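One protein chain omitted, others in place.
Should a chain be cited, it is by its letter among A and B, assigned in written order, with residues numbered from 1 in that chain.
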Amino acid sequence: MRFTLEALAQRFGLELFGDARSVIEGVCALNPGLPGHLSFCAESRFLVQAKSTLAPALVAAERIPGYSGNLLLARNPLLAFARISALFDDAYDFVPGIDETAVVAGDVALSPTVHIGPHAVVEAGVQLGEGCFLGPGCILRKGAILGAGCRLEANVYVGPRCRLGARVHVLPGAVIGGRGFGNVPGEKGWEEIPQLGVVRIGDDVEVGANTTIDRGALADTVIESGVRLDNLIQVAHNCVIGRDTAIAACTGLAGSSRIGARCMIGGAVVVGGHLTIGDGVTVLGRSGVTKSLSGPGVYGGFPAVPVKEWHYQVARVRRLNVLEDRLSVLEKSRVPGAGDDKNGA
Amino acid sequence: MRFTLEALAQRFGLELFGDARSVIEGVCALNPGLPGHLSFCAESRFLVQAKSTLAPALVAAERIPGYSGNLLLARNPLLAFARISALFDDAYDFVPGIDETAVVAGDVALSPTVHIGPHAVVEAGVQLGEGCFLGPGCILRKGAILGAGCRLEANVYVGPRCRLGARVHVLPGAVIGGRGFGNVPGEKGWEEIPQLGVVRIGDDVEVGANTTIDRGALADTVIESGVRLDNLIQVAHNCVIGRDTAIAACTGLAGSSRIGARCMIGGAVVVGGHLTIGDGVTVLGRSGVTKSLSGPGVYGGFPAVPVKEWHYQVARVRRLNVLEDRLSVLEKSRVPGAGDDKNGA
Partner (left out) sequence: MRFTLEALAQRFGLELFGDARSVIEGVCALNPGLPGHLSFCAESRFLVQAKSTLAPALVAAERIPGYSGNLLLARNPLLAFARISALFDDAYDFVPGIDETAVVAGDVALSPTVHIGPHAVVEAGVQLGEGCFLGPGCILRKGAILGAGCRLEANVYVGPRCRLGARVHVLPGAVIGGRGFGNVPGEKGWEEIPQLGVVRIGDDVEVGANTTIDRGALADTVIESGVRLDNLIQVAHNCVIGRDTAIAACTGLAGSSRIGARCMIGGAVVVGGHLTIGDGVTVLGRSGVTKSLSGPGVYGGFPAVPVKEWHYQVARVRRLNVLEDRLSVLEKSRVPGAGDDKNGA
C-alpha cells in the first residue's frame, strides 16, 4: 500500500504542510525513522528527535519549530496516526474457509464469510456471526454465540452458552467462561457451588492474552461494550465491567465486583469482592481497592484512597525518620518529671 | 429436571414450610428471581430482596419475617443450595468415547467410560482412571497418571510422569508440570538446573484456568487432597499445599514454600520461597508473606503481620498527618534552648 500525503490528508481530514505528492509506504517510530514512512510527534519532549528523524513526514498537533519536513496536523494526532497506521496493518486479513482439521458440529450454520482455522473445535449449538475469524486451536463449547466480525486469535476458549457481541477481539490463550471459584465447606472438605451463569460480552471488546473471565454462579458475568482488557487479567464470577472501561495487565477483580463505565484501571490492581467502583474512576497501577469508590476520581495505594491522600501518605512515611528525630529533640528538651506517668508526676 | 419441594426436602434432609407440591425446575438469583425456580437467602441484609423475589421458594437458615413464600430450612443453607443446584447443572455431563482427531499412544489402556475430546494428545505410558474426561486440546505427556473421574476441561497440559488423584478438576489452559525455574550462573550466563521431580496432586482438587504448577527440582511439588486453586496462580517447584487449603486468583507461591492444611489464602498474595505457613492460616488478599507464619491465625499486609497489627499499621499511617501536627504544636511550645543540640544547650 502506498499513499501520497495529499491522499492521507484528504482521507482523514488533516491539514497538510509540505510536499503533497510525497509518497508514504508505511509508518515508523520517530527515532531513527525510516525513509518513505510516516511518523508521529505529539509531545514537545520529542522535538529534538523530530528534527533528526529519517521519516519524510510527521503527524503532529501543531507546527514544530525548527522542523522542516512534511507535516500532517490533526486535532488528535495519536488518533489520526492510529487510523493511518491501520492502512498498513495486515494483521486482521484472512481468507474465509473451514480448515479440514477443524472439528465443527453438524448443526452449526457456517457462512462463507467465516474462517475456522486448523484444529479449532466448534461444538453443537454454536452460532457464528458473519465474518468471524477463529484462529488455530480455538474452542467454542456448546451453545456459545459470537456476533459478527469476532476475531479469536488462537487457543482461545469460550465456555458453554457464553455470548460475545460483534467485533470482539480475543487474544491467544484467553479463557472465557471457566468455572467460577465457588466452593462451600461440607462435612468432608470443599464442595463445589455449581456455576450456572455464563459470560456475556458486548460489542467492540478486546480480551488480552491468557486473561481469564469466569462464568457467573447464578447471574452472569458481564463485560459491556467497548471494554478493553489487557493480558493476564482475572475477572471472577459475577463481575460487571462497564462500557468503555480499560484495564491494564495482571489486574484481578474478585467475585461480584462492579466496575463503572469509562474507568481506567491500572496494572496489577486488586479489587475486592462485592465492591462497586463508580463511573469515570481511575485506579493507579498496583493499588488494592478494599472499599467501594465513588466516581469520578483518581485513587491509589493499598488500601486505595484518593490519589492526593496516597501521595501524602507515601511522603509522610518517607520522612518518618525526620519525625522520629524531631521527637527525640523534644524529648531531650522537656521539663524533667512533668507529666511523666512512670515517675508518677 | 423437575422436583417438588417435598422431594428436595426429603433428598437433602431439609425442613419444609409452605406448599410441598410446588414444582422447582431450576435455581436462580434472589433478585429479581424467576418463577418456578428456587433461590437462596442466607444473610439478613438480603431480607428486603427476599420479600419481593419472583422465586416461589427459598433455601434459608431460619424463617424470614414478612416473607410468605415457601421455605426450605437448612443448618448450612449455602451447602444445601449448592447440592440442590448441582441437580440442575449439566456442565459435567459427557458421552464417553475417543474423538477420531485425538492422538493417543498405542500403549494407553482406554476404558469405555473415558472421554477423549478433539485434538487431545495422550502420550505413551499414560494411565487414565475410569470415567476421566479429557476436553478438546488437552495434552498428557509421557507417563502421566490420572485417577478415576478426573476432568480436564480444555487445553490443559499435564507434564511427564505427573500424577493426579481421583476427581481432579482442571480448568482450561492450566499447566501442570512445566519446568521449575531453576537456574545457576555459569561462565557464560545462566545454566538450567534440571527439574527431575514431578507434580503430585491428591484427590478432589480443583486447578483454575491458566494456573501454572511447576514440577520439582529433585523432590516433587505436592498438592494434597481437597485443595482448591483459583485462576492464574503460580505454584513454583517443590511447593507443598496442604489438605483442603483454598487459594484465590493471581497468588504466587515461590519455590519450596509449604502451605498448611485448611488455609485460606486470598487473591494476589505472594509467599516467599522456603517459607512455612501453618495449618488453618488465613492470609488476606494482596498480602506479601516474607516470614513463616504459624497457624492458626489471620495475617495481612506486606510484610504480612497478624491482621490486627496490620489494621493498626494502616490506621497509624493514615493519621500520620495528625501526628505531624501534634509534633509541630509541641515544638512551638517547647522551652527555647532546652535540650537543643544545635544550640549546644
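The rule is simple: contacts are C-beta pairs under 8 Å (C-beta built on N, C-alpha and C of every residue); 3 or more make two chains touch, one makes a residue touch a chain.
For clarity, every value in this text was computed on a predicted model and none was experimentally measured.
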- Item | Touching the absent chain when the full complex is considered, from B:Leu87, B:Ile193, B:Met264 or B:Val298 | B:Ile193
- Item | Option touching the unshown chain, where B:Thr212, B:Ser225 or B:Thr282 are the choices | B:Thr212
- Message: Just to verify: which one of A:Glu123, A:Glu191, A:Asp204 or A:Asp220 makes contact with the chain not shown?
- Response: A:Asp204
- Note on the structure: Contact residues on subunit A toward the hidden chain run 26-29, 39, 76, 78-79, 81-83, 85-86, 88-89, 91, 99, 101, 117-119, 135-137, 153-155, 169, 171-173, 204, 206, 208-210, 225-226, 228, 230-232, 243-244, 246, 248-250, 267-268, 285-286, 314, 317-318, 320-321, 323-324, 327, 330-331, 334-335, 337-341, 345
- Message: Could you pull out which residues of subunit B are in touch with the chain that's been left out?
- Response: 101, 103, 119, 121, 137, 139, 141, 155, 157, 160, 173, 175, 178-179, 181-186, 189-196, 210, 212, 214, 218-219, 232, 234, 236, 250, 252, 254, 268, 270, 272, 288, 302-303, 305, 312-313, 316-317, 320, 323, 326-327, 329-335
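The rule we apply is simple: only the chains that are shown with their structure count from here on.
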- Message: What's the distance between the Cα centroids of subunit A and subunit B, rounded to whole Å?
- Response: 25
